[in-house]
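With one protein chain held back, the other chains of the complex are shown just where they sit.
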């Protein structure tokens, strides 16, 4: 299904007066409001193909209905999101869950929705039917060179799919680790990983990036071979200039200061991209901004400051992607909420008075520094984010419109209630 | 020093136009704005006497200047805070740091600033010169009945001071615990604590409450004898109807859901009071709302809902107090920031659409429930809080006025730069 | 398959000399060695029916081979374990994964292996085909009374199965919780749970116990309705004398002092049973004793002390069960390792010099208390545990014998390599 223009316009008209009043109010105190809005317009967050279905936990899955049953339908779903918010103009594929049979056709289809292909993702944490070697004990770090070779070949295949689709990056999330002391020789596991990544890196097209993701634990419960930003950075540095660290918000030990990590990776020129989600306990994969919105703002505060310092374009300088698991909410609505929360945090960060903050820092005026950050955070920036959407032809209230048009019901009508998406 | 009326009025006049515009904007969408403002006016947060000096860590203390050197000067400081924000109308004493020599005189002095005396606090986690028995291995839980007797007697003495001042509650924070496995018999430690508390409880005036505080760890590092809300509740139930649990935000294990604890304690009729502060790692004792403002809002969301359900008056139904350590900021400014953050969270909680939320919960509409809470949280309620202050004759921007009048400099002039407050 | 007597005897003979030397050495310094051995002989740990297959994580499952495909084969597996170690003489069923079609026949089969039926477990965290109402948003705490009624009926059905098999307890692990702020009214969720449990409790046979398990998080990631020991105890107290708290080692927040919880629950007469496993990060469900063996010892130290103080028989006073997920190891070997680790910790706890410890505690002699505990822990008690096994007709080295006889290969021969057990 597609969002019809008329419904969208009616929706926006209905909310127009209220929106204009709010925008006028908030914009009056922001000298660079136009600049903020235009940056918000350009800011796109990629949607992962596996996030369009209802996720589960190890204790079970409560599937939704009308989920996309094919890559084409997944693209249709992202197209719908993008029509609603004009902020989800990219899709990130996961191989082998979403192997495009005819890349050119898929590319054309995506383009018809205004979508491009973001980073491609490999999967060596699950066994596929007919696979020669098992990943039970890891993949790129495996003691057996045959397993490593198979995993390297898979990654190269993923790059090839990505090239055909116009992607410009490969994300490697390596589950590899151990669940019991003694299971692994940590150094050998690291060296094997490095050697494997080198082979993958060698197949990287010149204009591609390699994103090396890290994670503190799960699915292994004693050690993870790329377990923190330090290990990821070590690998990225040894691999070369096209290799970068990718930060997923849920992949840290309790209480980690993620914004500091982000800042230092930017300093080293090695921050590659971001996986957004939120969590209270572990890798909970909840809607972005649903648990710790202030942390999300503080991270964007570092991103804006650090990217500006390096002259990176906010919209294209890093890879932005959602990586969450939608166990309870309708996946499409969940994604709309995540995108909204991310753009709110970004907008707040754009409001931070950098000159005053620098001045406060120079004077160790801790009170003032807090006031500056919290003023930006407490400002209700929703009208700015809505205005950016409006100018791009999207809905003032995407979730409201999705609900009003009963879009999920229509998808169930089209696809049936038993349709289940591939993914976790 | 006192805040002179003229300065205050000039300050408020200067900010009046901007404030009115903001208030008009935000109030338009809030049907019960007047009710919110009037609740904010009544909401008072007690200031602990030990929080008026610069705190330290075990690695050292970087003292401030012009700190209050006597109980009289501490009352003067709280009077100043209260003049600035009209939300700090109570002071909580810590014995023996602040023993009033002449209770009647002290009471009159406090009254002259519009202050009353909140809960009194005992201290059995430090030895005082000339003390017969040491608290090195605990106090109310101690294996030696002589130590327990001494600690009980001290608590009774604290009650007596409180009675003279008009306090209505005793807060017992018990550091008692162990740092090594085997050091304690947990059951005996618990039973000794219970017996000691019973003796203290027996001396409680009829209209008094006993607040039993809990803490996960520190200053002991293996076990704490009143270590979590379950242990505190167990004790409060065994003690009787005047005994309650007191929640300090920094006294939990990592990732604890404090708002759920608050809700259940209210359900049991056993929530007694609150110590506000914020933290990222442990009992960091930072400014309220400086690290996890959304958590603070969620806690107030439960407080408002739960107190309304029990018919408790928000302003008087529980004991509200700040308990933080001001290591880096000027203590008075830190306290102003904490009070402001608490009132903002309270105001946001008052904005939650309870009817809609109940409806969403009844339908398991998780998306809608999140929208309702986050709408309240994202609303910029600062004009409401400021209006409440204005109506009570306080400053529109207390921190700004403190700064503009260079109040710390004046206090240093009066007290000298070497004046150091008692406390941690 | 069964363990043949001759293989067992040959195995034990081969190891006899070495064993005798070790036993002689260690027993010389332990006055009550015979008492320790006889307690070890009596100590049985129940095996859960779902632990006999290879578990997985939400990221996938790497199935083993030769897994039991029916309840009969599961009983056979536990029979094999019991023949190897004579410490696994009970099986704990999980309904509906293991519904006995003919209870009498199943009971007889179990008896033929020397097995009895431990606590039965209900499952309201997954939907079963054809189920009228979904547990997606919980079961006993659900806002919809129909769902609650269905879940209550299921629990009653589980009790009925248990009665037929000779079980004496129902374990209720309730996944019920929420993943987003606002999703639940905590108090109502708690009250609904209490009401539901009351109905289940009303159906409990007179000689049965109800175990109320708690868990900090997962599968919900914001709140769990029975989230800690305090909540479980509150429920158990409100339910009545047959209701108890069940402790699972992996169900706590980081750094929780579990041994103190155990001690206090024993003090209150409300500790019902134990689920053994080990973890580093979350509910990792690893082999008991594989990550924190000292913690396991400290817990047994409290169990022994506290049970003795209440006059509880170690073997029968509480429910002992393993609850782990065997993702990487052969499930049977994993269980053998867990049982061994548990018995080692129990043996060490039996060696603690209680008189000396009490004396040290009385004198706050922290050094001595640590020496006493660590002396017990550092003593190599494996010969005592082996001797207990030997006297009961089991193997001196169960894992070694399992390996030497290539038992898994034989099970694969019998069952085929595609046989997969029900469970997580």
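When the chains are written out, they are named A, B and C in that same order, and each has its own residue count from 1.
Rule of thumb we're sticking to: a contact is a pair of C-beta atoms (placed from the backbone, for glycine too) under 8 Å apart; a residue touches a chain by one contact, two chains touch by 3 or more.
Note that the coordinates shown come from a computational prediction; the quantities given were computed from them, not determined experimentally.
Student: From the list B:199, B:284 or B:359, pick the residue that touches the absent chain.
Tutor: Candidates B:199, B:284 or B:359; residue touching the omitted chain: B:284.
Student: Specify the residue from the set A:24, A:38, A:146 or A:361 that touches the hidden chain.
Tutor: A:361
Student: Among B:9, B:29, B:102 or B:127, exactly one should touch the missing chain; which is it?
Tutor: Only one listed residue reaches the unshown chain, and that is B:127.
Student: Kindly note down the residues of chain B that lie in touch with the hidden chain.
Tutor: Answer for chain B: residues 55-60, 62, 125-127, 134-137, 175, 179-181, 183, 216-219, 221-222, 254, 279-282, 284, 286-287, 290-291, 325, 327-329, 424 touch the chain left out.
Student: Using the touch rule from the top, list residues of chain A that touch the missing partner.
Tutor: Spelled out for chain A, the touching residues are 136-137, 143, 178-188, 190-191, 216-217, 222-223, 227-231, 233-234, 253-257, 259-260, 263-264, 266-268, 298, 301-302, 305-306, 309, 357-358, 360-362, 364, 366, 369-370, 372-373.
Student: Given the full complex, what residues of chain C touch the hidden partner chain?
Tutor: Considering the whole complex, chain C reaches the absent chain at 25, 254-255, 257, 280-281, 287, 289-294, 328-330, 333-334, 337, 344, 366-367, 370-371, 374, 377-380, 382, 399.
Keep in mind that, in the parts below, only the chains that are shown with their structure count from here on.
Student: Chain pair with the most contact pairs?
Tutor: Top of the contact-pair ranking: B-C.
Student: Looking at chain A with chain B, do both copies bring the same residues to the contact (over half shared) or different ones?
Tutor: Counting shared over all numbers used gives more than one half: same.
Student: Could you please state the distance in Å, as a whole number, between where the Cα atoms of chain A are centred and where those of chain B are centred?
Tutor: Computed value for the inter-centroid distance: 40 Å.
Student: Can you list the chain A residues in contact with two or more other chains?
Tutor: Touching at least two other chains: 254, 280-281, 287, 290-291, 328-329.
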